[in-house]
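Of the protein chains in this complex, all but one are displayed in their positions.
Our next item is chain A:
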């Protein structure tokens, strides 16, 4: 049985064209139903690729919305093949010289393109698999089990180095730290709770030590404070009373509940966001003053921030206090930490170098106080 491939009806062509951007047609282009893609760049011949695009992109739509209105498989085959035949027909008609120049000029495909076949533009025959660089970070359920990490070497998602001096180093497993200290167990909301420190151990991913704490039915990792040992009981409370609480080291309270002048760490600047400041080894901030609903904390860099008093902090200094006194001793130890050598090129230092004596920056406020003028 002979099967006739009908020409595309006009209405079909319009529908097809609607999906592909218009291109100015060169004069010698005589084929009617030809659609071109951007890759053409106004090229002469309808690329086979364009039909492939047609069918690829809109394969299903072609099937759905051809003018015939049938969802018959075979009709669709017919239609698709007709597009291709037309394209191929014009392909053979084109001048080889023009083709090759266009291929040279406009083909941007990489080495995957088979260049042996002459009269067509190259194309990608394989589907690039997604980079699986950050899949290990995409786990949703919390776990205390250490997670295997993939080192990036300072490279970003494009593969180029974005941060120099990172690479190599001992293999590390990531222990998922729960920075939101005031995380209630499901079912026991809004009650201050206590947790027991099970163990305090070294974390290869940060300078501070981490502690495994267990409370209720769950266990989690937190940043350990200076004098934390296994067996301690630490308290977490979000309640702000009228009187300031006499806080023990390692406990976590809201800023409004602490007396002025306490050393704090693991500060969160927005309530329930999770601690983002003062987490490094041996650091501590100072609660300077509390003023109507907000509290002002001095960070280790002497910068002052104003945050809501419901933000949580833990009391005390972060563990591993002698971290800054550590002597590296040799270049190899730095390489074990994953620090690559900096460029040895001597460069004249500019205005950025040298000691600067300047006033402290202004206090940064993370609180949207209603302005007096808005009354």
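We adopt the following convention: a contact is a pair of C-beta atoms (placed from the backbone, for glycine too) under 8 Å apart; a residue touches a chain by one contact, two chains touch by 3 or more; residues count from 1.
The rule is short, and it goes like this: contacts and distances are computed from a predicted model.
Protein name for the hidden chain, per its UniProt entry and selected from "Trifunctional enzyme subunit alpha, mitochondrial", "Large ribosomal subunit protein mL37", "PAT complex subunit CCDC47" or "NADH dehydrogenase subunit 2": "Large ribosomal subunit protein mL37".
In the complete complex, the residue from A:151, A:183, A:218 or A:340 that touches the missing chain is A:218.
As for the chain not pictured, it touches chain A at residues 1-7, 15, 37-39, 48-49, 52-53, 55-57, 59-61, 63-66, 69, 71, 73-74, 76-78, 80-82, 84-86, 88-89, 91-93, 108-110, 114, 117-120, 123-125, 127-132, 135, 138, 140, 157-159, 193-196, 198, 214-219, 233.
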